[in-house]
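Report on the following structure.
Left out: one protein chain. Kept in place: all the others.
Entry: subunit A
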Amino acid sequence: MASVLRFRKLCYVESAVKCTSVGYESFEIDEKLDKKEEDVLSANNFALEINKKRKQPKRQPKEWRCLDSCCWIIGYLCTTWWLLLFFYHCFPVTLLRVPELPGPGVRLKREGLTALHPVVLVPGIVTGGLELWEGRPCADGLFRKRLWGGGSFTQIFKRPLCLLEHLSLHYETGLDPQGIRVRAVPGLVGADYFAPGYFVWAVLIENLAKIGYEGKNLHMAAYDWRLSFQNTEIRDHALTRLKSKIELMYISNGYKKVVAVPHSMGVIYFLHFLKWVETPPPMGGGGGPGWCAKHIKAVMNIGPAFLGVPKAVSNLFSAEGKDVSYIRSYGAGVFDSEILGLQTFERVMRMARTWDSIVSLLPKGGEVIWGNMDRSPEEGHVCDFSKKSHSKTSLTTNNVNNSDVKRGFLVKDLANYGRIISFGKPASILHSSKLPTSDSKVFSRTSTSENFNNFSCGEAWTEYDEMSRQSIQNVAADKAYTTTTLLDLLRFVATKMMRRAEAHFSHGIAENLDDPKYNHYKYWSNPLETKLSDAPDMEIYCMYGVGIPTERSYVYKLSPNSRCKSIPYQIDNSVHGEDGSCLKGGVYFADGDESVPVLSAGFMCAKGWRGRTRFNPSGIATYIREYRHKPPTSLMEGRGIESGSHVDIMGNFALIEDIMRVASGATGDEIGGDQIHSDIIKMSERINLGL
């Protein structure tokens, strides 16, 4: 509005403009992009004009006009802006309010649902806020201010290095570094919004409030998501506090059991909690074997990362996800120098590697679950999501075109998901017999001989700097890694981190669950190495989105950049498959919710815990609730009410309705039992896991 007015004014003022019209048009677009930017621009222009004025004092006798016009334009813009703002505020609230769709809360309230069971929300990784309690001088004035999440991230741009330092943990212990205390923000504000306007739990909270939930029966179990799970108890008593809170809510709400709603990593955190609370002290919470049965009605896992996420692999290996890898290759120079001075990724990686919790998200269950060199449970998955119905035809064309693979029925094996990291496209496609055998011998060979750190680069940023060039190339020469060998790989490239983190997490499959070693807390967050507690009345829900391509395995290359302190590996995003292939930009995609593949989210509910198994001795009922992703139809909808993506699903009305029904007393059968869109049952059948 303002820009149009201004443009008209300019047209009016300048009568015979010919060449400048294009320039002004672009100007217009800029202006539409961001008003404030425009203001800054004009301010800068102002400065430019001053310079101009100094340079050419004689040419224009009345050159002060430039300056004046600048001021005039700024003043004009400001006035118009204020005027519009004033009008905007004068409007009655209802006129401007986007007609919001009535959420499920309103409808269910009309149906007569009321708050019954207390609800505990368990946030996932990254979404929880962190605030500063004690810091270095560079973080002056940030006491009890958010360093992460919640408010704006302005501080990150103001003093990036300082922030990174404060968000990092101690590399050896995985706890606070000396003189720095960063703590989780408690309460519902801890994770309702991640950034202004970017909701995480807020929509769910608002809908729950409609049927009568409030502070006394709604609790956010905020914890420091950077720590390993047991360390949250050691440092902050987070597990004890959660236990006490659940007991209090159980008693003060008339002995109604609690419905827990964990999200993402919160799912395995809560799994850890369930084991911890029944284990005798000092390692556990001493709640006794009946605690879960007595206090918990249902665990409604949203987007559960039960068996890990492949994203964690790329994150730890080279600090990049799908989105980041593009930036890294295209804007290498800009991005590296812009925010953090130099070496953005290296610093980010250095920080992320001090967080134990990321290791908890590495794929669990090895080749049995995630597939080996030539086989994966998802095989036959068709990636062309938009044209699912036409997939048959495209498959046949693929068949014709593809000459690399001889056997026709293996066409679908183009997506060799089992090889979670492969170096080069051929390594990801060729049959395993044609590849050099990969085993951990390589690592033992190189690591012993060449672990003399070459500190020529000065201070070591990441553990990559302690590796020699030779061993870095050796790693790449091994071509392809499955989830099992991947762990060896990580142990090799990040020895200290894995040593630290593997004291807290385990990624295997238990042979014999009665082995006393499984009483150790490092196994508690791995569903394949723990038994569920003895609570036959409890219910477990796996609720997740499907229908979005999700990172499943990666094609890597050696980074061409060989200078000091750089990450030697990089996702090869020049690698693309043909149309309809699951390979795009160096990443193989499978079905999932953009972060967690269906396999990880659904397998335990579909098979591992279904019925009475060795992982679920008391036969706790499990339900799979899948939500097909539908992108928002219009801008008004914001992030969509039928979204299935990892975080946006928290605003999915169907999911919210399910949670509310269960919270107000319904059982899994009453809300409709399983609701499956993906091939999770078929996939689980292919997995050969002893139950």
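As a convention for this text, a contact is a pair of C-beta atoms (placed from the backbone, for glycine too) under 8 Å apart; a residue touches a chain by one contact, two chains touch by 3 or more; residues count from 1.
Convention: contacts and distances are computed from a predicted model.
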item: Name under which UniProt lists the unshown chain, selected from "Odorant receptor", "Kynurenine--oxoglutarate transaminase 3", "phospholipid:diacylglycerol acyltransferase" or "Calcineurin B homologous protein 3"; value: "phospholipid:diacylglycerol acyltransferase"
item: Sole contact to the chain not displayed, among A:V189, A:A293, A:L513 or A:A654; value: A:V189
item: Option from A:C78, A:A195 or A:A477 whose C-beta touches the chain left out; value: A:C78
item: Touching the absent chain when the full complex is considered, from A:E111, A:E214 or A:E685; value: A:E214
item: Residue among A:I205, A:V267, A:L528 or A:M604 touching the omitted chain; value: A:I205
item: Where the missing chain touches subunit A, by residue; value: 10, 13-20, 23, 26-27, 30, 33-34, 37-44, 46, 48, 60, 62, 65-66, 68-79, 93, 97, 133-134, 140-141, 143-144, 181, 183-184, 186-189, 192, 205-206, 209-210, 212, 214-216, 236-237, 240-241, 244, 247-248, 251-252
